[in-house]
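Provided herewith is a single structure, encoded as structure tokens, for subsequent inquiry.
Note that one protein chain of the assembly has been removed; the remaining protein chains are unaltered in position.
Chains: A and B, in written order; residue numbering restarts at 1 for each.
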Amino acid sequence: MSSYAISKTIAIIIVVIVIIALAVAAVTVMMPPTPSPPSPSLTATTPTSTAPPAPETIKVGAVVCLTGTNARYGQYYATAYKLAADEINKEGGIYIKEYGKKIPIELVILDDESDREKTVKLVEYLCTEVKVVALLSGCGTPFIYPQSSVAIREKVPYLTAVISTETLVEGGKRKSPYLFSMLVMIDVLARNMMDLLKDNIDKGVLPKPLKIANIWENTPHGLDWRRGIYEKVLEYPGYFEVVVDEPVEVGATEFKPLLLKMEAAGANALMVDIRLTEMMSMHRQLVEMGIYGKYPVITYGARGGEKTFRDEFKDKSNYVIWGTFFSDRLPYPQIKSFIEKWKKISDLPVEWYAAVGYENARIMFKAIEAAGSLNRDKIRDALQNIVVKDVMFPGQKISFDEFGMAHYPYLIVQNVPDGQTRIIYPPELAEASFIPIGK
Amino acid sequence: MAYGMALICGIMRIINVLHAGFIMFGGYFAYALFIYYGIDPLISSIILIPVAFILGFSIHRALLARLAKTSIQMTLLLLFALWIIAQNLSLLLFTADPRMIASRLPYAFEINLGGVNVSFQRIVLLCAFTLVSFLTYMLLNRTMLGKAIRGTSQDEEAASYCGVNTELIKDVAFGIGTVLASIFGALATILYPIDPFFGTVFQFKAFVITVLAGMENVIGVFIASMMISAIESIAGFYVKFGLLDIVTYVVFLVVLIIWPQGLFRR
Partner (left out) sequence: MKINYKILFTITLLVVMVVIPGMPRADVIVRYLLWAFLIITLSSGWNIIGGYAGQFSLGHSVFYGVGAYVFVMFFHSFKIHWALSILIAGIFSTITSVAIGIPTLRLRGGYFAVGTLALSEVMRVWANNAPEVFKGGVTGIAVTLPEGWSIIHSYYLMLNLTVIAIATSYFVKNSTLGLKLRAIKDDEDAAEGLGVNVLTCKIVALMLSSLIVGLAGATQITFTAYVSPDSVFGTKRSLEMVLACLLGGLGTIYGPIIGGALFELLARILWGFPHFHLLIYGSIIAVLIVFEPRGVIGIADKLKHILRLKQFLKVNSIARGR
């Protein structure tokens, strides 16, 4: 048989197979949905009947960015989660009522390499193959958002650390009873800041109208920030004027054009929502252009207190205001002990992500305990109803509302000389009042 | 002020492109990334010269020389692999925290030039870059080594007939390229915070400049870098800020398609 004829035969056979495959696929698709095989094998057994043997560990998962562009945050979260888990495991684990004993936590932390497709893949893996009972937060909204779809689909309780509403709410309704966020939304911060500024305008400390240059990260985070600002602009007519309103790409390095625009527009307040590396570049260029010192108000949203920032700019970082949930100036004993614990296990400076990571894990573990079971739905319910006291955030307690969101005040702090920061908002926790830059 | 930066990017490229048309990618940012010096970067750059040279030379000898026979694309991929390795090594060693030493340097202040505040650092940087470019130009055009390098890039076979040890020359050229890239990295700390993901944008700009200028043409590179920075600054005003990055890419593509030989081909 000539080789031509042979290849022709092969060709026909392949076509036939393709058709069969297509037919099978079509049939499967037409069929009523096949129930996915109930998770058969587990490395550690999970109870499937009424009088079960207790599983060896409680699997809790998290997919964070340990490498890649977002690695900075991932490292913090991973370390914080481990700290929280180790603490409990030292005592033997979480007490689960259903089995009447303490079971140790097994943290499964995976690296998504700051890759959004991979993060989806890994979370799915955690939910379906590793069969975690709950998920801890990923790092940052761009990753949490895709992860949350998987959590919703797989019905796994997921306690996120997002500050933009998009992840939890869609069309005014809560997306899923399985999603929670332990952080207050950033639009609240924007609003709080505007309130603070308004007070100062009333007091005559700041000019009226305050000309705001609003720069925001091109992410839902940034959009929420922007929304908060605009809401207050509308609420207080005559107080504020937004003269520049520009988005910025994550990873941008040159801000000169933007700064020039600001100057050209006659801005005198800079309100930025941006990440650390970009903030550093922006501030540097701002200082070079002499803008630092000209504007009475400079804020980088939730950033501004990082050690790197302070060390780098020294007195040129003074009087910058920023929002946070965590300040070592709050007189809470749990903060002090946390800082001590952290210093023992990590060289990284204590930033708020460390605290957030730690509490994220701790709250979840408490919810598991409150649920008294390793059933995902029970844990979800427990999380919904839980009230955790002595958290490190202002107000010292946290619980979740009908949207899965937490409520406690944002702290607005201001950098002052000699490296300190002072709390200037909310009034009940404030140590001092706002000082405009340049005075 | 972006001129200086563009300039050095272009210079970085040129040597590399001189090895018989190799197109190298990641290798450069690998080196630009390894910079975290407690000592003044200007001095560090001088120390870097021998260190980077040896590093580059060895890598070429050991790994890249083998690929000379296969396609350019393979080299590209290899360099990507090396880049991934380098990036993660630095991640492990230095963590992902951006480190900035810029403001702590003794010359971190502004001076007023005709009503515009200019940071002294940028001036220092500009001088440094110009010096480096000048030296490179001298090296390439006035020395025997330079001639050998250029000859190898133009026609390897012919060069070997003239008695040039092409293998060695290629290793050397790569070494020099590495030196330039590392110096760029070191000097960049004067201005920017460094983290393991630093070099990406610059590497691309460098490539754009080289293509614009046509290979092996130092003056062309100089002019091309000016052009690129000018375009970027102007574009910054009209284009939505987020899209600024792709201005460079788009210019690149346009040039690539319309003038593949570059604008200043000798």
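Criterion: a residue touches a chain if its C-beta (ideal position, glycine included) is under 8 Å from a C-beta of that chain, and two chains touch if they have at least 3 such contacts.
Just so we're clear, the structure is a prediction, and the values are computed from it rather than from any experiment.
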| item | value |
| --- | --- |
| Options B:49, B:74 or B:139, residue touching the unrepresented chain | B:74 |
| Hidden-chain contact residue, picked from the options A:55, A:138, A:157 or A:220 | A:220 |
| Chain B residues touching the omitted chain (full complex) | 21-23, 63, 66-67, 70-74, 76-78, 80-85, 87-89, 92, 204, 207, 211, 240, 242-243, 245-246, 249-250, 252-253, 256-257, 260 |
| Residues of chain A in contact with the chain not shown | 6-7, 10-11, 13-15, 17-18, 20-22, 24-25, 28-29, 32-37, 39-41, 66-67, 78, 109-111, 113, 115-117, 120-122, 124-125, 128-129, 141-142, 145-146, 148-150, 153, 166, 218-220, 247, 249 |
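Note that only the chains that are shown with their structure count from here on.
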| item | value |
| --- | --- |
| Approximate Å spacing (C-alpha centroids) for the pair chain A, chain B | 37 |
